[in-house]
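Worksheet for the structure shown next.
Excluded from the complex is one protein chain; the other protein chains are retained at their positions.
And then subunit A:
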Amino acid sequence: MIDSSDSTRIVIVGAGMAGSKLAYDLLQENNANYLITLIGEETQVGYNRIMLSSLLANDISAVDMPLVNTNQMKEEGVNIISGDCVVITDPITKTLCLASGRTVKYDKLIIATGSRARMLPIEGAQASNVMGFRTWHDVNVMADLDAKQSVCVIGGGLLGLEAAVGLVKRGHLVTVFHRSNWLLNRQLDSESAELLLSRLQTMGINFRLGESPTSFVQSEGGLVTHAICSDGESMAVNLVVMAAGISPEIALAKAAGLKTNQAILVDEKMQTSHPDVFALGECCEFENQTFGLVAPIWAQIKVLINVLKGGEAYFAIEPVPTKLKVSGVNLFSVGRVEPIEGDSCIFFKDVGANHYRKLVVNDGLLVGAILYGNVADGSWYFQLMQNKTDVSDMLELLVFGEAYCSPQVA
């Protein structure tokens, strides 16, 4: 074990994707002299959270889950503390107290506490069979359900739909409540959402759009047994999965006196209001934005590694595409998908083949795209957006994808 007084003690709180990846990447920095500690409250550390949906859907197995090689990290000197969580942070003494009673000293503290499922304040929702869908543990709970349970999923966003698909594939009866009138309303327009809806319906999922349960009925044992719909219908349920958004986990930061808003405020160097404390991932907030997708978080890691080395690096917000991780459903959404004044929308619609494309262009630039069905061109469109490529000369064939347009670019 390396223990040298001139090495920098870096402590990462949170061993989710951001924390684990940061620890792993820091290890690859040959010239740095870091003593890394990674602390996670989950017993599993360093797994790819994104893959939970696939794991739930039985599309993959546990062996496909690791994001980083924790064994290798341990061998190379990373101190990994799992199943324990930090309860007190003292920026003055640069000391952390863990729930287990251990204390850990740091030179640089990185907060990567991520987020929690947002639990909607619905009457009767305080019950042990009302859960989020965030962790491997959550998957295990759902995997251990008895057969053919009635599950109510609250939220028709990415996570809710992935949970619903996973559960329906496991043979459960799933009803998704979604407040908006169409699914994935932040990523899709109503027409593409319609295609998605009918695809998911054929998979056996029931939907109640434009609606949330008004309350839950609990049994004497405190378990939710029924969801009450807005039309008064009472629906029997065995399990409720809340997937109505996430809340950044900032309790620790607040207690430590760091500046927070929705999440921990950071600057372009990922620095919090305290010079030796940094934050990244879902728990941080930059320019009024929080982050739920992996791409900006990877960018934050790069910035932070540079900053820790004393280098010049700045984080900036870029558009990020989203994809739904449901096998057999291909969708891609990036940028501004609902036009504002000055935007034009180019459409390709092939409802029969479940193929839909919408491009939003403004002043020669592609500013948003929805692809449904065939998403092969998604990365190309994303590239055009990132590079701010002038697409004025490609407008005629742009919606048909790279194969038709690239000769013109060359």
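We adopt the following convention: a residue touches a chain if its C-beta (ideal position, glycine included) is under 8 Å from a C-beta of that chain, and two chains touch if they have at least 3 such contacts; residues count from 1.
Everything that follows uses one rule, which is that contacts and distances are computed from a predicted model.
UniProt records the chain missing from this view under the protein name "Molybdopterin-dependent oxidoreductase", selected from "N-terminal double-transmembrane domain-containing protein", "Cation/acetate symporter", "Molybdopterin-dependent oxidoreductase" or "Oligopeptide transport system permease protein OppC".
Of the candidate positions A:101, A:121 or A:352, contact with the unshown chain belongs to A:352. Check A:140, A:181 or A:344 against the missing chain and you find that the one touching it is A:344. Residue-wise, the contact with the chain that is not shown comes from A:374, picked out of A:7, A:95, A:374 or A:389. Residues of subunit A that touch the chain left out of view are 344-353, 355, 361, 373-374, 395-397, 399-401, 403-404.
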